[in-house]
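A single protein chain has been omitted; all remaining protein chains appear in their positions.
Our next item is chain A:
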């Protein structure tokens, strides 16, 4: 099928073809046989999710789904959680529409309408956001549809509406940022907002649960008497999305029409400014700020010190990388809060079973990101490689740079923990050190030569490294939790974590 050149469907077909080939290349890495692995692996994971969903909702469905306040609050709260993640993703994607160069310069230098290009790219963001969401919720929705009736399929309509609304809001925020802070800062601030929105609601609701119930469960707060009592009556319009998700066709239709109209209106309003704004983002990767001459330059130093200082300086001077890396620290807010409010209250060891693994997990993940930056993301690889020092000295210096940052981040929390319970602080320190070291080792084994600007795509470059790092952090966190609980079973996840490390070492590409 062929479309008129430069028309909307022609541009859409072009975008689709590029996206498809990009996805295929990412999945197969040039080897078709890997596609089979993806299909089989994907089917297995999906099957597992479907089984879990099937059994998780069974008691609820068997008891009979009643459209009362409790159900509406639960569905709305869960939906809101999901929506914040969707909004966060949409913000990231919309930023890329303005800042990603690839073929943008070619298209913008042609007589093709930039309005149309924006419409197509906004549409692509909507489709990908909705499709990913649909894939994630489909095991649950399909299980509900089979067990309780097809009316549950309308949840997909609600999802489409939420995705359209997310993309519309993301476009409006990005446009507003361009106006208020200018093209140089828009990307950074949009990404910080995306991180805060993505994590903020989860953290907020956890913080509320900690402050009111002294526990971590989000469901506790959503089902608490105070929230149920304070929620509007079941006839309120606020429950429209929840009713739509529960299979009421009229609210579902109203939501979809409303959200798509808002989406279309936002595209129409913002598209005329797209061309000039996209052009204004060109060349912003070039940083040109003047620095005060440092008095510490050309002071006596060892080779390892020189390398460590360089790593810290580059990290400190890259606000985007700092925001991306430190965003993970947001997840430390709830355990810190839990520690704070329980300090001196004699809350017992129960709270440590929650705090220790969160800290261990955060350290593992943070170390993974930093280790990639220090070990793989070396912008002057040839310079360092031709310097008169052994590869092991280079690696040791870079590992020291990473672990010292982790130590600096963890130290205040450990101190707080030590005041509450020194054995728990010791357990956290040991497990966090091991988790951080394991993540660093994985990044070391899977190291590649890359630019720091590739940081976002590092997970795509090596899924084996990403998965090993995630499993290792989770297992060390579990070890910490069980150890904090005084259980001998802590040996189990520790042995598994060592197994993951061994496997990672085995499958890591051999270095020449």
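We take it that contacts are C-beta pairs under 8 Å (C-beta built on N, C-alpha and C of every residue); 3 or more make two chains touch, one makes a residue touch a chain; residues count from 1.
Rule of thumb we're sticking to: contacts and distances are computed from a predicted model.
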The complex lacks one chain in this depiction; which UniProt name from "Sulfur carrier protein", "ABC transporter ATP-binding protein", "Protocatechuate 3,4-dioxygenase subunit alpha" or "Multisubunit sodium/proton antiporter, MrpA subunit" does that chain carry? "ABC transporter ATP-binding protein"
Just one of A:22, A:68, A:103 or A:379 touches the chain that is missing; which is it? A:379
From the listed residues A:314, A:407 or A:498, report the one that touches the chain absent from this view. A:314
Among A:2, A:109, A:235 or A:297, which residue is in touch with the absent chain? A:297
Which candidate, A:306, A:419 or A:491, sits in contact with the chain we can't see? A:306
Where A:253, A:387, A:464 or A:485 are the choices, the one touching the absent chain is A:387
Of the residues in chain A, which ones touch the absent chain? 285-294, 297-303, 305-307, 309-310, 313-314, 317-318, 379-390, 512
